[in-house]
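Note that one protein chain is taken out, while the other chains of the complex remain in position.
Order of writing sets the labels: A, B and C. Residues in every chain begin at 1.
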Amino acid sequence: MTDKAYALFEERQRARGIDLNVVREKLKSLAIETPSWGFGDSGTRFKVFRNGKAARTPYEKLEDAAEVHRLTGCCPSVAIHIPWDKTDSYGKLRSHAESLGVKIGAVNPNLFQEEEYMLGSVTNANAAIRRKATDHLLECVAIAKETGSKDLSLWFPDGTNYPGQGDIRARKVWMLEALKEVYAALTPDMRVLIEYKFFEPAFYHTDLVDWGMAFQLANKLGPQAQVLVDTGHHAPCTNVEHIVAYLLDECRLGGFHFNSRKYADDDLIVGAINPYELFLIFYQILDASADADPAVRGTVDAIAYMIDQSHNIEPKIEAAIRSVLNVQTQYAKALLIDREEVRAAQSEQDVLGAEDAVRKAFEFDVSPLLESIREEMGLPLDPMRAYKEGSYAERVGRRG
Amino acid sequence: MTDKAYALFEERQRARGIDLNVVREKLKSLAIETPSWGFGDSGTRFKVFRNGKAARTPYEKLEDAAEVHRLTGCCPSVAIHIPWDKTDSYGKLRSHAESLGVKIGAVNPNLFQEEEYMLGSVTNANAAIRRKATDHLLECVAIAKETGSKDLSLWFPDGTNYPGQGDIRARKVWMLEALKEVYAALTPDMRVLIEYKFFEPAFYHTDLVDWGMAFQLANKLGPQAQVLVDTGHHAPCTNVEHIVAYLLDECRLGGFHFNSRKYADDDLIVGAINPYELFLIFYQILDASADADPAVRGTVDAIAYMIDQSHNIEPKIEAAIRSVLNVQTQYAKALLIDREEVRAAQSEQDVLGAEDAVRKAFEFDVSPLLESIREEMGLPLDPMRAYKEGSYAERVGRRG
Amino acid sequence: MTDKAYALFEERQRARGIDLNVVREKLKSLAIETPSWGFGDSGTRFKVFRNGKAARTPYEKLEDAAEVHRLTGCCPSVAIHIPWDKTDSYGKLRSHAESLGVKIGAVNPNLFQEEEYMLGSVTNANAAIRRKATDHLLECVAIAKETGSKDLSLWFPDGTNYPGQGDIRARKVWMLEALKEVYAALTPDMRVLIEYKFFEPAFYHTDLVDWGMAFQLANKLGPQAQVLVDTGHHAPCTNVEHIVAYLLDECRLGGFHFNSRKYADDDLIVGAINPYELFLIFYQILDASADADPAVRGTVDAIAYMIDQSHNIEPKIEAAIRSVLNVQTQYAKALLIDREEVRAAQSEQDVLGAEDAVRKAFEFDVSPLLESIREEMGLPLDPMRAYKEGSYAERVGRRG
Partner (left out) sequence: MTDKAYALFEERQRARGIDLNVVREKLKSLAIETPSWGFGDSGTRFKVFRNGKAARTPYEKLEDAAEVHRLTGCCPSVAIHIPWDKTDSYGKLRSHAESLGVKIGAVNPNLFQEEEYMLGSVTNANAAIRRKATDHLLECVAIAKETGSKDLSLWFPDGTNYPGQGDIRARKVWMLEALKEVYAALTPDMRVLIEYKFFEPAFYHTDLVDWGMAFQLANKLGPQAQVLVDTGHHAPCTNVEHIVAYLLDECRLGGFHFNSRKYADDDLIVGAINPYELFLIFYQILDASADADPAVRGTVDAIAYMIDQSHNIEPKIEAAIRSVLNVQTQYAKALLIDREEVRAAQSEQDVLGAEDAVRKAFEFDVSPLLESIREEMGLPLDPMRAYKEGSYAERVGRRG
C-alpha cells in the first residue's frame, strides 16, 4: 500500500506546485537532539516512579539515545546534564558516543540540586554562592570543549517565592555579571543558549521569566548568545509561534526545548496536546528560512532542535521515539504549505484564504512521505514497531 | 501604645455601629488546623532542601504544632497524613497530642507514593490496585476512629497525562464505587471532605478537576460528604469566593486547605500573594453565617479551616505562625464589614457604595484588635517574636 | 484523483477494521445548526466593521443559512435570537425557512441589550427587572412554540464587576426562581439548554460561571433542563472534553455552541485554533455513544450541535462554511478511532499505545471520505469553492 499511497501523495502535491525534492531534502536533514536525562527516571514533586528499566549511567543513556537515532535517523546528537552525566573522562564519554554513531550535543549545567542554591544560584544574595554557581557554568564550558559541544544550554531556577524576598534589580545585575564571565570563556564557534521560564521552582518571581528578559540579556552579551525557547515555559494562552517569529527576525533564536503542556511546565511528549501549535511554530521557521536577509536565514539554519521532557509514566525510549515522530510529522506538514498561496492571500487581505492556505497543509496525511524517506534512508518504516519488536527493547526489559 | 491604639480602634468601630463584643468572640473562637506535614521538609520536583531543622517524626511534628498553638491560641488541632504519620499506636499518638494541649484533626490518606499508583489509585484500570487504594482509605477511617478525628480529607492524585490514556467515564464510576465503601464505614459523626484539583500530578485530565465534580460526588454519597476547597487548586483567574458562596448555599462546603498561589498549586503561605482574596472568602463565609436558613448557618459553623502548604524555603514553624497570623488578620477585617451598609447599597443598586462598604473593612488596621485579644487570652502580643526569642526555637536550632 | 484517493482510503481503513458504512451513515446524519446572528455584522467593544454585505433582516439571514445548507448538506436548522429576529409573524418566518429547505432551531433570548439590565436581568436586585427578564424568557418559549423549535438556549450576561456589588447567594436564588417559571412553561418535547460562561460582560463574578453551576441548576429543574457547552466559555487551560464526558455520563449534556478561542471568549471559527481539541471532544461523544446505558446513548443522540461565533473580520457566509467543514472534518476523524484498540491499550495500561490509538485517527486525511459522501449526497465536492463561484455570492456582493 505504501507505494500506491506515496504515488498518490506525490501526484496531489505536485498538482499544488509543491517541490517534493526540496521537501524530502529538508526532512532528511532534520536533526533533533535527545536529552540524556530523558532516558532516566523522572517524576513530579509527589513521586518518581521507578521500574528499574530506565537508563542509570551516562553510558547507558547514550546507548538508548543511539538506539533512537538508529531507528529514526534524525537524532544524531545527545544533550548532557552536568553533574548528572559527570564522568571521570569526557573524552571517553565522547568516544563512547561516537562509537555508537552519535555525538554529544548541548551541555546543560545544573544549578538547582545543591543545598546552597535554595535562594538562588547566580542571583543569590550571597557572593560566595554566586561564585560557586558561575564556576559551575565555567566548568561546563570546559566540559563542552572536551566533548566537542558547541552549545551551552542555560536554564536558571533562580527566583523568589515572596514579595520582598529578593532585590529584583540587584539580581538582574548579578545574572548579567555571571553570564559575562561565561561568555568570555566561549570559543568563537560556541554559543550560550539562554532559557527563560514563566515560573517553577520559584513561585513569586523568576529572574528570567520571559523571552524579553532572555533576549535583552543575549543582546548585552553579544552575537554568540541566543535565546532558547522551551515550548512549555510560557504564561497560559501565550502565542509561542509569534515569539519564535520575533526572535528569528532579530536573529536571536538559538534553539528549542520541545515538549507539550496543557497547564504549566507539564513536560509531556511534544505534539501530544496541541499538534497544531507545533506545526505553526514550524510554519514561522520555514517562513523565516525564505527571508531576504541572509542573517535571518542563517539563524534558521543554526536552530538547535532539542527535546526536553519529563517522562513520568511513559517507557523512556518509546517516549523519545514518539516525540521524534511527532516533530517530524509536523515539520513535514509545514513543508507542504504553499508559501506563494499564503502570501497572495495575505496581500489581497483574504483572511479566510490565507488561513486556509496554512491550515490545509496541516490536514494532509504525511505518513506516505515519511515512510518513503525512511525507506530511502534504510530506516524501519515504523520506528516504534521496529523498536518494540527489536532486540534492544528486549535488553532494556532485562534491566533492573 | 497598644492601649491607646485599641481605644481609638474601638471608638472608630463603635462609631460605625460595629459590635466589638461579637467580633472579639468570633475571633477568639477561630480555630485553624495545622498539618503535621507542614513541619517536615518538602520541596519541588527539582529539589527538597534539608537543613536538618525540620521535624522528622510524627511526635516531633505534633510538638511543633503544639508550639504554634501555644503562641497563637488558635491552632488546637493537627491534621495527620497516613503513612507519613504511621505509628504503631494511634492511641499513643493521640495521648501525646493531648498531653501537648492539641488534638488530632483530619486524617489525610496518601494515594500517590506507591509504585502501583503510577496510573491511578481508586480510578486505576487495574481492579487490584483500586482495591488496595480503597483499603487504604478504609484503614484511614479506622485510624480516625482511634485518633478521635471526625474528618477524612480526601485528595486524589488520579488522572491521566495523555488523550486516550484512560477511560474518563469508567474512572468516574470507579471513583464513586470506592467512595461509597468509605462512606459506609463512617460513624454518624464523621465526614469525608472531598478535595478537587485543577491539575498536577496529572497533566491531561484530573478525575476530580473542579468543585463541580467533587460536589456531585458528595451529593451522591450523602450528607456526611462535603467539598474541601484548597485555595490553590483552581484554574487561573477563578473567582474562589464565588465557589465558596455557592457551596455554602448548597450546604456542601466542608472545609478549606489554605495556601497562596500566583501560578499553579504553588502552596505558598496563605495570604502572602493576594490577601484581599482571603478577606473576600471570609466575607462570603460571614455573609452566609447570617443566612435565614439554619442549615446554611450550620454549614458555616462546621467549616474546617486547615492549612496545607509546602514550605520549600521557609523555616517551618515560623511559616506556620505567619500563616495563622495572616488568616486571623483577614478574618478580623472581614468581621468589620458592616453588613447592613452592604445590603443597603446592594438594594439601592449603588455599585460603588457596595464596593466601598466591603473594601473599607479591608483597609482597617486590625493589629490593635488582635493584640487586645491576645492579651485577654494570655498569649504573647507578637507570636512571631515570642517564638524567635523563645526556648523552643533554640531547641529546634539544635536539631539536625 | 478523488476516486483513487477514496479507494486507497477505504483499503487502509478496512485493513484497520473500520466499518466505513457506519462511518458514512454517521457523517451523513451529522446536523450542525447555524445561528442567524452569525450572518449579520458583529464586532468587539472597539468597533463593529460594516461593509454592507452582511444580512440585515431575519429573512436575509435565513436565506444565507439556507445557502450554507444547500452547499454543505448538514445545516438543516437555524437558531434565532430574540429580539434580533423579532418579526410580526413567526408563522411567516417559519414558512420562509421551510420554503428555503431549513427549519428554525433553538430560540435564544437576549437579556443584555436593554438599559434595565445594566446590573443584571434574572438576578437583578430589582424585582421588577427580574420580572421583565423572566417575561422575556416566557415570550421566547411562546415564540418557540410558533416556530416549532424544541430548544431554548439560555445565556445570561448576569454577574457583577466588584466585590460586594451583589449578593451572590440571593442572585443564585433569583436565577432558580426565574428558570422554574420558564421550565413550567415548556411542553414535554421542549428543552432548556443552560449555558455558563467564565466571564464577560461581568468581570468580577458571573452568576453561572461554570458547568457545575449550570449542571446543578438543570438538576433542580428536571429532565428537560440540560447544560449547553460553549467551547469558548472556560477558564484558561480547562480540559473541555473532560467536561463533555462528565456531562454525558450524567445525561445532562444538551448541546454545544462551537467556536474557537485562544485567550478568552474570542468567538473565532471553530477548529481554527486548536483542531485537536475539537477532535477530542468528538472522541468523548463517540465513546459515550457506545455506552451500555441507553440513557447515555440517548443523550448523545439528542445533542444539539450549534455554531456560535462572532465574525468580526470575516465574510459571514464563507466563515459559516469554513466552520461547518471544520466540524465535519474533526467528526470524521474521530469516527476513525478504533475503539477496541483504545480499550485494549487502556486495560493493558499501555499509556503510549492508548495515546497512539486516538491520535493516529487524527492524522488521517479525511478529505477523500468527505468528498465521497458529498458526491453521494449530490453536494458540491468543495462547498467553499462552489460558494465563491456561485450566483449567491454574486448576489451578496451586490448588497449594501
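As a convention for this text, a residue touches a chain if its C-beta (ideal position, glycine included) is under 8 Å from a C-beta of that chain, and two chains touch if they have at least 3 such contacts.
Here the structure is a predicted model, which is why all the values come from computation and not from measurement.
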{"item": "Selected from A:90, A:155, A:204 or A:387 as touching the chain missing from the view", "value": "A:204"}
{"item": "Residue in contact with the excluded chain [from A:92, A:242 or A:395]", "value": "A:242"}
{"item": "Of C:19, C:98, C:177 or C:200, the one touching the omitted chain in the full complex", "value": "C:200"}
{"item": "Among A:268, A:288 or A:320, the residue in touch with the chain that has been omitted", "value": "A:288"}
{"item": "Residue, one of C:18, C:68 or C:119, that touches the chain absent here", "value": "C:119"}
{"item": "Touch residues of subunit A, complete complex, unshown partner", "value": "119, 125-126, 161-169, 172, 198-199, 204-205, 209-213, 215-216, 234-239, 241-242, 245-246, 248-250, 276, 280, 283-284, 287-288, 291, 342-343, 345-347, 349, 351-352, 354-359"}
{"item": "Interface with the unshown chain - residue positions in subunit C", "value": "42-47, 49-51, 112-113, 115, 117-119, 157, 161-163, 198-201, 203-204, 236, 261-264, 266-269, 272-273, 310, 312-314"}
{"item": "Positions on subunit B where the hidden chain makes contact", "value": "1, 4-5, 8, 11-12, 15, 236-237, 239, 262-263, 269, 272-277, 313-315, 318-319, 322, 329, 351-352, 355-356, 359, 362-365, 367, 384"}
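Here, only the chains that are shown with their structure count from here on.
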{"item": "Proportion of interface numbers common to subunit A and subunit B (over half same, under half different)", "value": "same"}
{"item": "Where subunit A and subunit B are represented by their mean Cα positions, the distance between them in whole Å", "value": "40"}
{"item": "Sites on subunit C at which at least two other chains make contact", "value": "236-237, 239, 276, 351-352, 355-356, 359"}
